[in-house]
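The full complex has more chains than appear here; those shown keep their coordinates.
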Amino acid sequence: MDTLLLVLDLVGTFVFAISGAIAGVKRQLDLFGVLVLSFVAGNFGGITRDVLIGSVPPNAINDWRYLAASLLAGIITFYRSSIIDKLSSPMLIFDAAGLGLFAVAGTQKALTFGLNPVMATLLGMLTGIGGGMVRDILLAEVPTVMRADVYATAALAGSSIVVISPFLHIPSTAATTAGALLCFGLRLMAIRHGWHLPIAQKPKQ
Amino acid sequence: MDTLLLVLDLVGTFVFAISGAIAGVKRQLDLFGVLVLSFVAGNFGGITRDVLIGSVPPNAINDWRYLAASLLAGIITFYRSSIIDKLSSPMLIFDAAGLGLFAVAGTQKALTFGLNPVMATLLGMLTGIGGGMVRDILLAEVPTVMRADVYATAALAGSSIVVISPFLHIPSTAATTAGALLCFGLRLMAIRHGWHLPIAQKPKQ
């Protein structure tokens, strides 16, 4: 089971890292810049969570496999961006899967470190969306997650399942799986149906 | 006394959160984006201070009331931005009060964690201005505190009182009150009289 989780975690890192690399290639950064964005997009959600809950050095800093997955994603994207183009539709699916996995794994870890359920839910969400936010900050853009369709909300829904389950006497493995699937499903539905949250009305000047 | 401090701290969080939400509404972010800005503006100064002094998980992550105050401010601003418009003048006063309170509270906490007086002063200032800085970074803007009138300086003045007081044998409660009032007063005077710091002259090209 732990091996499965690690594999899924690395797949999530890899997919998120590709999103970072694509953003860097579009901006015509050099190879180093693209690799920085890969690493940041793939790992910064988890790093921020770990710093906030006091789990230092963060996993992504301590285990070379996260670095390897990020760099591999960055190098492939840099030299073979045509392959990535063809895969843009599968990418959205992998990204949704990564989001679901990061959200539930982040929530579990926050609970393990003694955070209260509400904050554990938020830190789970942060694990899922943090990497993309810092990627956009490095590109001097307003993070897309702050104005896009249902993305963080899907992560929040998945995380909630994990924190609620103990009160309903649902075993942890089942809750984690259900939470990741709920997030994954909500995200795919949001893409397909164009769901989005209400947008602020421009105040009159 | 502790209850009073908590109430004031939450009021400060609430007021700063409104400043974040207003910025998000102006940029027409979605509801989630507005709430992120509320939380960041209300809490990131304290979170950064706590991470730097090693007090993890930070208060704002561990105590749900800070989250509640931030979300409440964000939701009101999102759905009732006309009310906020009418209150813009009282808001400046609350903001000045929040700045003073965050500055002295941040300084006290840094001293408690064993930092030297100079750095405790700076961390007090950071507690007051950090939330607004990260709010602006998320909006891909140069933080206003870095080019605006007397704002950080007022926080610095208030923090100084707190670190100097032990050498003058002034009791802690009196010093905290005096520091917060000094920051509050300086800030209001700066607004009223248009005080600002010297601005860098454009170097000749």
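Order of writing sets the chain letters: A and B. Residues in each chain are counted from 1.
Here is the rule we go by: a contact is a pair of C-beta atoms (placed from the backbone, for glycine too) under 8 Å apart; a residue touches a chain by one contact, two chains touch by 3 or more.
Owing to the predicted nature of the structure, the values given are computational and were not obtained by experimental measurement.
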Given 2 visible subunits, total identical subunits the whole complex contains: 3
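Heads up, the rule we're going with is that only the chains that are shown with their structure count from here on.
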Subunit A partner contacts - residues on subunit B that touch it in the complex: 24-34, 36-37, 47, 51, 56-58, 61-62, 64, 67, 78, 81-82, 85, 137-140
Complex interface listing, subunit A residues touching subunit B: 51-54, 113, 115-116, 118-119, 122-123, 133, 137, 140-143, 145-148, 152-153, 196-203
